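As you look at this complex, bear in mind that one protein chain is not there, while each of the others sits in place.
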Amino acid sequence: MTHGISIQLNNFLAAFILLTSFALLAQRRIYGLLVIFAWQGFFLSLSSAIVAYTADIRHLYVSAALTLLLKVIVLPYILYALINKLNIFREVEPLVNIPTTMLIGVALVIFSYHLTAPVRELSTLFTRTTLAVALSTVLLGFLMMITRKKAVTQVIGFLAMENGLFFAATSATYGMPLVVELGVALDILIAALIFGIFIFQIRTTFDTLDLTEMEKLKEDS
Amino acid sequence: MSAPALTTLGVSHTEIILTSVCALLLCGFLAPFFHNREKFFTSLFFPVIALASFVSFAASFLAVGSGLTENYLISAGLPGLPFHVRLDPLSGFFITVVSLLSFFVSIYSVGYVKTFIGRQPISVIAVFYPLFIAGMIMTLLANDAFFFLMGWEVMAISSYFLVLYEDRNPKNRRAALLYVVMAHVGALSILLSFAVMAGLGGVGQETFQGYTFDAMRSASHTPFWAGVAFLLAFVGFGAKAGVVPLHVWLPEAHPAAPSNVSALMSGAMLKTAVYGILRVTFDILHVSQLWWGELVLIVGLLSAIMGVLYAIVENDLKRLLAYSSVENIGIILVGMGLAMIFYFFHMPLLSALAVTAALYHALNHAMFKGLLFMGAGSVLHATNERNMENMGGLIHKMKWTSAIFLAGALSISALPPFNGFVSEWLTFQAFLMSPSLTSQRLNLLIPLGAALLALTAVLSASAFVKAFGVSFLGQARSKHCAEAHESPWSMRIGMLLPAVVCLLLGVFPSSVINWMSSTSSLLVGETIAKSASGFGWAWLTPVAAQRASYSAPMLLLGIISVLVIVFITLHARKNAIHRVPPWDCGYGGLTPRMQYNSTSFAMPSRLIFGFFFRLKETVKTDLFHKRSPAFPGKMKYSLRVRDRFWGLLYMPVIDAVFRMGKLTAKLQHGRIHIYLAYSFATVIILLLMVL
Partner (left out) sequence: MNILEQLLTEAMQIALTALAAPLFVGWVRMLKCWSQGRRAPGILQPYRNLLKLFSKDILLAENASWVFRATPYVVFGTILMAGSVIPVISSELPLSASADIIALVALFGIARFFTALAGMDVGTSFGGMGSSREMMIASLAEPAVLMTAFTVSLFSHSTSLSVIVKYVQGLSFFLSPSMAFVFFAFILIMLAETGRVPVDNPVTHLELTMIHEGMILEYSGRHLALMEWAGMMKLFVFSSLGIALFSPWGIASDVAGVPFALLLVALKLTAIGVIVVLIETGMAKMRIFRVPEFLGTAFLLATLGMLSHFMLE
């Protein structure tokens, strides 16, 4: 595989990661969200494998494998089990309507492109062009957390944000040191478990997962 | 193209145009003396105006074609500041537009104004109509601030009286008031802008020489003051052009005026504002900052989209046309904004492309909007109806008007082979060249603007499918529309000519671009005339044949030949045609009321773009039918669409003015001594200040 082709492939995967971020925003069914999230993880792991191969960095293979294991198989499975167990209503309920969210998303992409321009100028890595995509993925994940009602969708948004950060690390510096990555992976796993417990608790307390209900927690003034 | 300039015959173009202006002014002043024999007078009077307009058109057309510039001095006016007159390709272009439309409208007016005889005294129209045209041409000819503003005011005041013409309707009085207020806010802003530019010139402030455009042109402007001057001029001219959010007067005033005047106001008067923006930004201030272009582009896009959305939901034919003018001014501004951006980045050829698109659209809009307003006037004349909900089926009674209106609708919907498409296509080409800009931010954002313009183009087609479909097609929705009649010949000719021009402008774009090449050279120092016809006269290739090409003659020829061949082949074999009632699902008894009407046609757009409107929709149901309680009884639906900007921008200002008024009212006592005391205090304060 020549350098040129791997750049093309990596860019292609970056584009698909961006697409999955938008798909997460557009999806109306919770199961659909899980599938898209798994795809995003898959593209991510493929991209880091390519970077590992091209730049010849061994530990990135480990990250790639870890991503594949955690984000494509384990986390979606945990969430799937959770949704099934709690018998959650399967429609995503947006706070802001979906087309508007999309337009905001496009604006965020342009913004992050604008923001990462100086880095692109300075960096010499072949992955530098994907940094804008990584940043947009983070911002779009954040946007998803803001504009959705349900706790489960927010968890997925959070995980998508983490995907973006991971991708940013790969594209800006060819990934973080292995120790850090392992730590992050563990964190994510634990976070998912804690989220699971939280969601369960919210559900038992309020009888719903609608986060607007949390407003009731504040003191009446 | 180098047209044989009249100068070879020893005649100055400027003098010819000025002569026709004088003729128009004279017509206005003589008109009151003829109020006894109105019918005879109308048949004589409007042809004279048409002739004057035509002379002015011919002179300016030739002047633009040969690209000459003439300066002229009239020793009248203020002491030390004679009227400076200048005919250059820019003013010549707009004089051509204005006087060509005036020519058509004046022919139309012969028949149209006669319909007022016996209902209204026509002397008001007879006085102010020629003054209005003269004012526009004077504005365009002016080469100093005073003469410009004089022409501007003649134009504004005379059009105010024309809007007020049917003053028995209180709505029209309100529209005229709103119009005159907005016109003067705009004029004030323009005056300030001129003052800033003149002040910066710094030459001959004692002798008023700073107020000539020549002095302003050569003055060196600091970026800040140049920005201030631009902003003031943009607000002032924008108010006249009706850009969002300064557009509120337009949908009130244009429909209120008699239709021939609406045609002139929409087709010609708005163009003088476009001219003003071009003159100030390109010719005088030389587009020194990037944000000017960005601002013009954004405002243009906003006007285009808002204008067309309001046009779609409108039920009044003339108001629909007025809102569509807002849209078209937006498209012109988009072209200008792009031209300014390209100019700033030193890309003269692309800037020439964009500015040609804008100028071309200005010319086109004058033709088809004039035509459409005249068409609406014919409908009004035949049915006394502006509300489309009561129209329908007019195509059977008004064959000419409907065919001509359809031509106008095709032009304005940017469909080939008519002219609207050429200018929109050029604008899109300018958009498509934006990736060659060196600014990354603009690279990403400008394509979104192009998408917005595309949305506008089809929405406007949608609005005109509605306008034509609801008013001319289908079955008559009211009795007076079923009994409509065709307009007199003069009106038909007045409409037919611009329709032909629309088609010609659409089919021979490269000749038109050739003709206006001197204007674009004056503005941006470059022209696309050479590259546009580089592939042969029949092809329009704005930058290069490799880049994009369009050939209206080929398309037209192709479509017509297919049409003819198919028609002949199919008619070789005679199949009978039986007239039958339309399909009624077997229930029987279709009534005209069951047709889709204007409100229902616009319903999807209202729903999707509901955010942009202030909608008030109510459905009242009498719960049960009297005899059979299983069915609901009478239902009543009412819908009110309001302009969002009115509440957002204007109501606060109006409220503030009233509050100020109440405050100042406290100074009023009605006692003469108090007033004298005020004067006394003022004198004392002034004396102190002098000290």
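Order as written gives the chain letters A and B; numbering starts at 1 within each chain.
The rule is simple: a contact is a pair of C-beta atoms (placed from the backbone, for glycine too) under 8 Å apart; a residue touches a chain by one contact, two chains touch by 3 or more.
What you see is a predicted model, and the numbers here were worked out from it, not measured in a lab.
Among the residues B:Ala76, B:Val580, B:Met635 or B:Ala665, only B:Val580 touches the chain that is left out of the figure.
Interface note: of A:Ala49, A:Val72, A:Val92 or A:Ala132, the residue touching the hidden chain in the full complex is A:Ala132.
From the options B:Met594, B:Met651 or B:Ala677, the residue with contact to the unseen chain in the full assembly is B:Met594.
Contact with the omitted chain, checked across B:Leu26, B:Val55, B:Leu349 or B:Ala545, is made by B:Ala545. Residue B:Gln440 is the one among B:Ser218, B:Asn384 or B:Gln440 that touches the chain not shown. Listed by residue number, the positions of chain A touching the unshown chain are 5, 8-9, 11-12, 14-16, 18-19, 22, 26, 98-99, 102, 106, 109-110, 113, 129-130, 132-133.
The chain not shown here touches chain B at positions 392-393, 395-396, 406, 410, 413-416, 421, 425, 428-429, 431-432, 435, 440, 443-444, 447-448, 450-455, 457-459, 461-462, 465-466, 468-470, 473-475, 535, 539, 545-551, 554-555, 558-560, 562-563, 566-567, 570, 573, 575-585, 590, 592, 594-597, 600-605, 607-608.
The working rule: only the chains that are shown with their structure count from here on.
By the touch criterion stated above, chain A contacts chain B in their complex at residues 106, 110, 113-114, 117. Only residues 440-441, 444-445, 448 of chain B touch chain A when the two sit together in their complex.
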